[in-house]
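For this depiction, one protein chain was excluded, whereas all remaining protein chains were kept in their positions.
Chain IDs A, B and C follow the sequence of writing; residue 1 opens each chain.
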Amino acid sequence: MTSILLIVIGAALVNNFVLTRFLGICPFLGVSKKLPTALGMCGAVIFVMTSASAVTFALQRGVLDPLGIGYMQTIAFILVIASFVQLVDIAMKKFAPALHGALGIFLPLITTNCAVLGVSVLNVQSGHGFGKAVLYGFSAAVGFALALLVFTGLREKIDRANPPRCFQGVAIALVTAGLLSLAFMGFAGLVK
Amino acid sequence: MKTITAPYRIEGGVHPAYRKELARERAILAMPPPGLVRISMAQHLGAPAKPLVKKGDTVLRGQRIGEPGGFVSAAAHASVSGTVQAVGPAPTASGALAMAVDIESDGNDTSLEPGPRHDNWAELDAKTLIGLVADAGIVGMGGAGFPTHVKLSPPPDKTIDTLIVNGAECEPFLTADDRLMREQADGIWTGISILRHILGARSVRVAIEDNKPEALKAMERAMAGAEGDVTLIVLPASYPQGAEKQQIYGITGRETPSGGLPMDVGCLVENVGTCLAVRDAIVNGRPLTERVTTVTGDPVAEPGNILNRIGTLYSDLIAFCGGLRSPATKIVSGGPMMGFAQGSLESATAKTTSGLLALAPDQAPVYESLPCIACGRCVRACPMTLLPCELSQALEAEDYELADAFHVMDCIECGCCAFVCPARRPLVQHMRGGKARIALKRREAMQNNKEKG
Amino acid sequence: MDIANVNPVALTALAIGLIGLVCGAALALAARFLAVHEDPRIGQVADILPGANCGGCAYAGCADYAKAIVLNDAAINLCAPGGQEVLDKLCAFLGKTAEAAEKKTAIVLCGGDSGKAPRRFAYNGVADCAAAQAVHGGDKRCGYGCLGYGSCARICPAGAIEIANGLAKVHKNLCIGCGACVKACPRTLIQMIPVSRTIHVLCRSRDKGPVVKKACSVGCIGCTRCAKIADDGQIAMDGPLAVVDYAKPFDNEEAVEKCPTHCIVRA
Partner (left out) sequence: MTASDSHTTLYTVSSSPHAHSGASVPCIMFDVLVALTPALLAAVYFFGFDAVRLVAVCVASCVGAEALCRKAMGRPVKAALADLSAVVTGLLLAFNLPPSLPSWMAVLGSVFAIGIAKQAFGGLGYNPFNPALAGRAFLLISFTGRMTAWHAARLPERWSFGGLTMDALTSATPLGMVKDAIKAGDPLPVAMDGATTLRFLLGDMGGCLGEVSALALLLGGAYLLARRCISWHVPVCYLGTVALFSGIHWAANPAAAMPPHFHLLTGGLMLGAWFMATDMVTTPVTNKGLVVFGIGCGVLTMTIRIVAGGAYPEGVSFAILLMNAVVPLINRATRPRLFGQRRKA
């Protein structure tokens, strides 16, 4: 029980993918302008990261390790994740076209998202079992979603702020992300 | 008849400096007819009236010079006898242009034969009485100017069980209603009785703020013999106790639904001045041609409550009060919380002009607004429980969708938010602009739908 | 088969290839069974459009306009910022011909800056024309003149409008002709006109001469001199106001010279 809690808190807060590992910055900045879009993205990321954890973990343990080609990890993972996200993309276009329109370019971006690859690789490195690997992927995604939601709220506020010209747009968003990341440092060391 | 304090507490509200002492003890003073009156055809909500006279016509006091321009509209009457000097556009107190009739007084003040007196009003049916009210051109005299006969004719599916008479006068500085209640309590009570008869309302609630003890006493005396469910309600003095929705809630605990009218909760609110005007119309057969306006403010030499002919120019009204003894930087038509600042003294009084206020430079400083510091004072002050700070920022960023979703259309423009704002943000102006813009968009959308469908 | 004996390169290639094949097959199946039909031309037309999203075509942005062109057969010469170049491309792509609308520019039909048209009261509030107009009808003594609070300048996507001395002025060379400013002006002082027109009556006041004179030193007082000079109706009297008919080319210096209040200018 405790170890499960540690995994969740560790992945979601303490080692937050966006704010302490700086993975997945692209959708973090891209889809944080409006809350409804961000919520959709959160759902997509949680789904993709959780299932990608499962798929890649199975691939590693079931195929790459037995064949002794663990060194092909990166390529194999990208291949699988890319097709997987494409699948989600197609399905979403069919079943939730409005959400698909709103997510636009960012859904395919999850394809090559370092956060998804990162969670897969970290899972394999950490030596978790299958269940914990999936949980880790899920928690990391929840952490991403949390950061994204908080950041979206902030962006809706700073969109109405009045920064100097040179700071307008993405610049001030990055400054905000930096400050947010600074705040997340408070969690440092709580969980390994 | 009994007297109780208001059973429900309204949300928010503020306590501005009331400054009523300036004019409170000044008895109502009748101003002789001025040399010129300018009678606007848009003294009420709804369609403006259509002028019935042209340049050169001679008119008598009480003569109808404008006929209603639609269902929600009201007639206009000459307030002096004389010659029509001009018929043309003139700015109303809000600055909008509307047709107005200028009448040069002949000094005789000849009245049209007073219409039939109806001392037997209790025997007449509602329809006849409403017709008489409409003929007299009576509109809500508290400030909004909604035509009274329209208010008195609710659609058949709405029943009105409670008639609320608004004597709160929560606007600072103004004392016209206070004086009216002190001096004309019996007349007001007759008007209330007529309205009650018209509506067949079961209950009557007369609401007065507790900072007008004499008015309370006077009304209590006038109402002493009243039969049935009649209650005098003492409201705690705070602004905006006189706002329709807030008053209904404070007295009955009923919340007028968002976008709805008082009749949706079985209530009807009339100002005390309106009640007196109804009495005059029915019992004395006199149309609405004069009203009491509080002329006040520190720069005014002799502040007072002036019974003036409707259409009296503000310049004449101030001159009658001894002029300005010190410079004024702001002239407000109405009270300081919801009144309209004037660019000049060219406008004339209307049926809704409850006050004319002159403010000295230090009372109306030119201010610069700062960014919102999110102190939340406006949120706590808003009687409609809106988020004025968020709304104004959304409107500043022209995000009308968000403003609409945050219910900007429910804003009653009472001014509490801007009153308390430490950053002096022009919150009410933002709301007004946003409301106008959203209303326009809705109309356009409706038009589009019509064209498509 | 003993894995250890297989050539590692071949094994790797085989394994990755197989994974790829499985993924590819899944995608292919998905694409077949979950396909959503969408006209590809919409995207292509959107690519041709400049992407300024100025709204000058009266559609909500370029993508919306592209949709309207492909699906609803909307006119293809509505894109002002794109000009001839975009129109040519659209013609070529859609196999249509369309005449380019003449390039238009915005003009503010008021010449009364702070020095020439006095204010009638001191406005204190939101610096926005519509807001100022709503407070006691605007602070300019002339009820028709430019208030100068820059609503048009703020909405202009090209930064082509400058507020100088309480008066808005369009810089022709920067204007992209989208017309956003026309709607922004609460006093409807801004008009879209063909760029080639150079003579303008910079006044929209419908007041009579004496009233105009009191409110502004460069207002049209309705003397009709210009209308007589432009005898073909290029400048016509509309009540007390001289109005240029921009449909008719007109270039006569005399009209400018003879205007007693100098409200007719060459620009």
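Convention: contacts are C-beta pairs under 8 Å (C-beta built on N, C-alpha and C of every residue); 3 or more make two chains touch, one makes a residue touch a chain.
Small disclaimer: the values here were computed from a predicted structure and weren't measured.
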item: Chains in view touching the one left out; value: A, B, C
item: Full-complex contact with the absent chain, from B:G131, B:G200, B:G228 or B:G376; value: B:G376
item: Options B:G131, B:G260 or B:G322, residue touching the unrepresented chain; value: B:G260
item: Options C:R120, C:H171, C:R206 or C:K258, residue touching the unrepresented chain; value: C:R120
item: Residues belonging to chain A that touch the chain removed from view; value: 35, 149-151, 153-154, 156-158, 160-164, 167, 172, 175-176, 179-180, 182-192
item: Footprint left on chain B by the chain that the document does not show; value: 11, 14, 16-17, 172, 245, 249, 255-260, 315, 327-332, 336-346, 357, 359, 364, 366-368, 370-377, 379-380, 383-387, 389-390, 406-407, 410, 413, 415, 418-424, 426, 428-429, 432
item: Where the unshown chain meets chain C, residue by residue; value: 119-126, 131, 134-136, 139, 214
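The rule is short, and it goes like this: only the chains that are shown with their structure count from here on.
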item: A-C against A-B, pair bridged by the larger set of C-beta contacts; value: A-C
item: Centre-to-centre distance between chain C and chain B (centres being mean Cα positions), rounded to whole Å; value: 43
item: Separation of mean Cα positions, chain C and chain A [Å, integer]; value: 41
item: Cα-centroid distance, chain A relative to chain B, in whole angstrom; value: 59
item: Multi-partner residues of chain C (at least 2 other chains); value: none
item: Residues on chain B engaged by chain A in the complex (per definition of touch); value: 371, 393-394, 396-397
item: Contact set on chain B toward chain C in their complex; value: 91, 94-97, 340-344, 366-367, 426, 429-430, 432-433, 436-437
item: Residues of chain A touching chain C in the complex; value: 59, 63-64, 66-69, 72, 75-76, 79-80, 82-84, 86-87, 90-91, 93-94, 97
